[in-house]
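A single protein chain has been omitted from the complex, and every remaining protein chain is retained in its original position.
Labels run A and B following the written order; every chain starts at residue 1.
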Amino acid sequence: MTTYKISKDKMNELLSSIKGYDVYVPTELGDKFQFKVMKDAGDAKLGYSQSAKPPKDVIFPQNEVLMNYKIQPNGFDVDQVIDSIGKFVIFGIRNCDSRALKYLDTQMLNGKYVDPYYAKRRENTTVVGLACNTPLYNCFCKSVGAGPHHKEGHDVHLTELDDGYLVEIITDKGKELLANSMSLLAGSSDADASKQAELKQACEAKFVRKLDIKGNDKRMLDIFESDYWRDVSDGCIGCGICTLLCPTCFCFDIQDIGSRKEGQRVRVWDSCQYPEYTMHASSHNPRPGKKERQRQRFFHKYVYSYKNNQMLGCVGCGRCINQCPTQIDIIDVIEGVKNVKEVDQ
Amino acid sequence: MSNDQLRKIASTLLAEGKVKYFLGNVRGADGFSSKPTTARTPEEANEFVWDPSCVNNMASYLHEDKKRILKRGEEPDTRPIGIFVKGCDSRSVALNIQEHIFEREQIYIVGATCEGVVDVPKLKKAWMKRGLPVAATNTLQLSIVGNEVIASFDGKQEKFAKDDVIMQRCKVCRYPNPVIHDELIGEQVEPKPDAYPDLEEMEAMSPAERWAFWTDQFSNCVRCLACRNVCPACYCRECSVQRSNPAFGPRTTPTEKMAKAQFSNKTPTKEDNFNFHMSRMYHMTGRCTNCGECNRVCPVGIPLRLLTRKMDKDVRETYDHESGLDTEPKNLLAEYRDDDPEGGFL
Partner (left out) sequence: MTDNNENNENFEPKIIAFLCTWCSYAGADLAGSARIQYPTNVKIIKVMCSSRINPLFVLRAFRKGADGVLVSGCHPGDCHYLTGNYFTRRRLILFKKQLEWVGIDPRRFHMSWVSASEGQGWADVVNKVIDDVKELGPQDEMKRKVVE
C-alpha cells in the first residue's frame, strides 16, 4: 500500500483523467444524492453524506438485460449481452456500501453456481472508497462490523482532510486506475497520517445509535412465533423500500419482455416485502401478511445470513430507517427482541 | 393536552370493546418522528401521541382489514375500527365510505383539528445544523404556536420558523378540520386560502421543458410502489400496474390475454416508469384527496404532488368536483351531466 495526497482543487482533474471506465460518482438528486455516471467532473459531490440508492446497482443493476433475442426466417439470434459489459469505477463509495458488495459476493460468487453477469461486472469494477467524517443520524455501521474509516474491500481509499484528500492505493486494480493520474498526487506526511487517525476517532465518537448484536440470533429463533413480530410490523405498508434500497438485498425476478419475434430477458430487483414474491401457483401464500414478510427481512439479515456465511446481512447503513415511510426501525426491532417475554415452546 | 385527550378516548373505546382495534401514532425510535401503529389493548392506546410529527395518514391502514384472510373457523369481528385522523386524513376516510369500501358505521373516527405537521427530514436537518443535542430527542415534544414550531426538551425550548419545517401540503391545506368525525379534538383552525402557488412554476414551463423535467424525474423511480401502497385511495387486490409477467403460449386465448393484460412492465425503464405514473395518475383522477402521502414516501424524492395537485385543480375547474368531503356516494368518473364541457373534441 502506498499513500499519497492530493489537494482538493485537483480532485476534478483526477476524475477527468480516468479514461476507459464508466465512472460512477455521487451526484445531487434534489436534497438527496445518487450515484450516476459522471459526465462532467463538476457533477461529483464528494462531500455527500449517503446516496439514496446504494451503488450496488453498478454491479447488480435494477434493470439488467440478460439477453436479446430475435427470430429470423432461418433460425434465431441470441445476443448474450455479457460480452459488452464495460469497465466501471465506483468513486467515493462509503465503507458500509463496499462491505455490502463483499456480502453480495458471498451470495453471487460462492459455491456451486456463480452468477456470470455479476461476476463479470464485479471483476470489471474498481472500488474507490471514501472515509466518512460525519455519520448520519441513523448510521450504525460500527455495531455490525463495518466502520466509517474501514478500508476492506476498497481498491483505493480516500480520506478527506482539511486541505486535501489522502489517497491510499491498496490493490493492483487501484494502481491501474490511477496510473495516468500519478502526476497529480503528491507525497503524504506523518502529520497527515495522524490527522487521519484523529478524524477516525472523532467520527467514531459521533455515532448516535448503537446496536448490540450479541446473542440476538439465538434469541430471535426462540421467539419466531411471537406476537412481537406482528407488533413491530403494524405500521408497515409493504412498499419494499427497505429492501430495494438496502445495499445487501439481492433478490431478483426474471422478466421476459417482447413478442414472439423479438424481445429481451431482463433481471429486475424484487423484494420479499411484496405479496407476489412468495405467491405459489396454487395462490397459496406461505408469507401471507406483513408480519411474516417483515419477520423474514429481520431474520434474513440477522439470523440466516450469519448462519450461512458468518457475515451479517446488514451493514448498518441506516437506509431502511431513514427511508421507511412508516419509521420502522431495524435497530429498535433487533434491540427489542431482548425484552420479549414469551418464548416459543 | 391533546395527547391525553386522544389517549383517553382511544383507551376507553378499547376498554369498553366498542372498537376492535385503534389506528394511531406512537413516538418513533429517533425521537423526531411518530410511527403508525395498531393498538389492540387500552395500554397500547395510552402510548398514542398527537403532535405535529404525526405525518402518517392512518386511513391507508383501513384496507388491510378487508384484505386479511380469515383463519379457518374464525368469525369475522364486526365491531368498527377506531381511527385517528387529521383534517386531510378525514377526507381519505370519507372517500372510502363514498366508494363503499366501508360503511359509515364500520369506522369510528376520532378527528383532530390540525395546524400542520412537520417535515421530519427537514426538521432533523435544521436540528443538526444548529448543533442541538441529539440525545435530547428522547424527551422531545413538538407543538405549533402561531408561526413557529416549538420543540421542547429537557425544560428547554427551541423555535423554528413554521414555513421552514412544515410539510408543503400543510401550507396549502384547505381542510384542516376533519370533515367527518365521531369525536373531535381541538379548536377549529382557519383554512388556508384556495390557491395553487405550488403549480405556478410548472405552469410557466413550455411542454418541452415539462417533458424534460418529468423524464428526468421518472428515470429515478425505483418502482418500489410506496406511492401506491401508502395511498388511502388505492385498495385494489390486484393492481393493474403490478402484474407478474404472464406467460403466453400459442394456445393462450384472447380472453385469457385480456385478463392478464399488462399495462406496465416490472422493469423500471424510463418508458415503463412513465407508463406507470400516468396510469397511477389517471386512476387517482377525481378520487385523490391530496393528502400528500405519495409525495412524502417516495425514497428518491419524485415530486408526485405536482401531479396530484394539478389533477385536483383540473377536476375542480372543469367539473367543480371534490372527493372525500362527505359520505354521500359521489364519484367524478362514474357520474355525468348533460352539460359537461366539451373542450377538446373535434
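Basically, a contact is a pair of C-beta atoms (placed from the backbone, for glycine too) under 8 Å apart; a residue touches a chain by one contact, two chains touch by 3 or more.
If you're wondering where the values come from, they're calculated on a predicted model, not measured in any experiment.
Participant: Of B:Gln106, B:Gln242 or B:Asn275, which sits in contact with the chain we cannot see?
Facilitator: Checking the options B:Gln106, B:Gln242 or B:Asn275, the one contacting the hidden chain is B:Asn275.
Participant: Of the residues listed, A:Ser84, A:Ser183 or A:Ser259, which one is in contact with the missing chain?
Facilitator: Residue touching the absent chain, from the options given: A:Ser259.
Participant: Go through subunit B and note every residue touching the omitted chain.
Facilitator: Per the touch rule, subunit B residues meeting the hidden chain are 202, 207-215, 240, 261-263, 265, 269, 271-272, 274-275, 277-279, 281-282, 285-286, 307, 310-311, 314-315, 318-319, 332-334, 336-338, 340-346.
One rule holds for everything that comes next: only the chains that are shown with their structure count from here on.
Participant: CA centre of subunit A versus CA centre of subunit B: separation in Å?
Facilitator: Using C-alpha averages as centres, the distance is 30 Å.
Participant: Using the touch definition up top, name the residues of subunit A that touch subunit B in the complex.
Facilitator: Per the touch definition, subunit A meets subunit B at residues 29-32, 34, 52-53, 62-63, 137-138, 208, 231, 234-235, 237-241, 244-245, 253, 255-257, 266, 268-269, 271, 276, 279, 288-289, 321-323, 325-329, 331-332.
Participant: Within the complex, which stretch of subunit B touches subunit A?
Facilitator: Residues of subunit B touching subunit A: 28-30, 33-38, 56, 60-61, 68-69, 121, 124, 128, 134-135, 220, 222, 224-226, 229-230, 242, 244-245, 265-269, 293, 296-297, 299-301.
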